[in-house]
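Everything on this sheet refers to the single structure shown next.
Only a part of the assembly is drawn; its chains keep their places, and the rest are absent.
Going by the order they are written in, the chains are A and B; count residues from 1 in each one.
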Amino acid sequence: MSNSLKLIIESLLFAASEPLAPRQIHALLPGNDLKEIKDVLQELKNEYEGMKRSFTIKEVAKGYQFRTLPRYRPYISRMLSTTPTRLSRAALETLAIIAYKQPAIRQEVERLRGVDVGGILRVLLKKGLIRIVGRKRLPGRPIIYGTTGRFLEFFDLKDLSSLPTLKEIEELGVGEEEP
Amino acid sequence: MTFETRLEVFEGPLDLLLHLIKINEIDISDIPVATITEQYLEYLDLLRALDINVAGDFLVMASTLMHIKSKMLLPKQEGDVEEIEDPRMEIVRPLMEYMQLREAAHELATRDILYRDVFKRGSETDGKRGVEEDINTAEVSLYELMDAFKKVMKRRYPGIVLRFRAETWSVKKKMVEIMKGLKGKEHFYFRDLFSGNTSISEMIATFLALLDLMKNGAIIVFQDKVGGDIKLKTLKAEA
């Protein structure tokens, strides 16, 4: 495996603002085949994991991205002086329903949460965490919502199938309500 | 750090029900409907007494509870061989489903979240461009398209019927405000809490903040006599 290809790919990951999918890299480097690019990405990821630096390469949103390790959070957030995006519990619950039940319509979300979610859907759309996928073939042709790539990026998910599986009801105790 | 899990006190009827089940240490599969219904209604009464609009969703649940309660009171038919479903299943099922997804939401919140736990390259340092901004700059979303159209219409036809959502108030900030207001005082009139509030949403935020403080045990709310003015005080002041 050529070291120069590895460094070219590394430079792309380093300069990119979004996770890069092997396919996107392939489009930029058509001279190399996709398989090779995938191998290099995996190799780079392993390399950084072994280097024990403050950042590493993570597989998120169907692509690869350089990210800091969680333990440096206090210093970086102090530097950025941003209040981290706060998703209210209502927003998180709505997002979880859409993520697990997608494609989901508003009525379904409301049935599960027991409350109106119009305003919350707006927030989630605005934050780019959910999107309008289409309309359902039902009376009134309700809008169907699904999650976005940004949702995956935000929650450190490789793809939708890497969402943690829903816990069986029996495992859930009422007592653990509050963290 | 929790991920804003306790911002809203009672998100909805299911949330309130789960809370009641929890504080009463009840087994979800064997809910004493009469007790829970009573407590549920008490809570709604409290809201009404405080002139807070009770959302329709809460009322629907109230009637469901009362309906179940009445069904439970019906004498069991001796001769009935057919197994009749426990009327409580009507609330147990959605409650369980709700718990399941709430757990899922909780799990999402504990992941290494971008901009909270982990950071990518070249995050803005000026603090002004937080995540929200970043999220919007990536690509144009359909939402933005819709939003753009709304803005045009509003500019062109200022009189067009538009639903303005009142400013959103931070419950956290309100909690701090309330605690500050109580500092050094023996007690504080409940109604004065809202005197400076300028909108319904601010009032709701104030109220939610109050509920949260009560739940945390930071303050207590009391009356000198039945029907008297509602007052609050910090628990410290009492000691």
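Keep in mind that, in the parts below, contacts are C-beta pairs under 8 Å (C-beta built on N, C-alpha and C of every residue); 3 or more make two chains touch, one makes a residue touch a chain.
Since we're looking at a predicted model, the values are computed, not measured.
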- Note on the structure: Total copies by chain kind, whole structure file, are A x2, B x1
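One rule holds in what follows: only the chains that are shown with their structure count from here on.
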- Using CA atom averages as chain centres, what separation in Å is found between subunit A and subunit B? 27
- Name, in rising order, each residue of subunit B that touches subunit A in their complex. 2-8, 11-15, 18-19, 21-22, 26, 28, 55, 57, 61, 94, 96-109, 111-125, 127, 129-132, 135-136, 138, 141-143, 147, 165
- Note on the structure: In the complex, the residues of subunit A that touch subunit B are 14-15, 17-18, 58, 65-70, 72-73, 76-77, 79-90, 92-93, 95-97, 99-100, 111-116, 119, 122, 125-129, 131-132, 150, 153-157, 164, 166-167, 169, 172, 174-175, 177-179
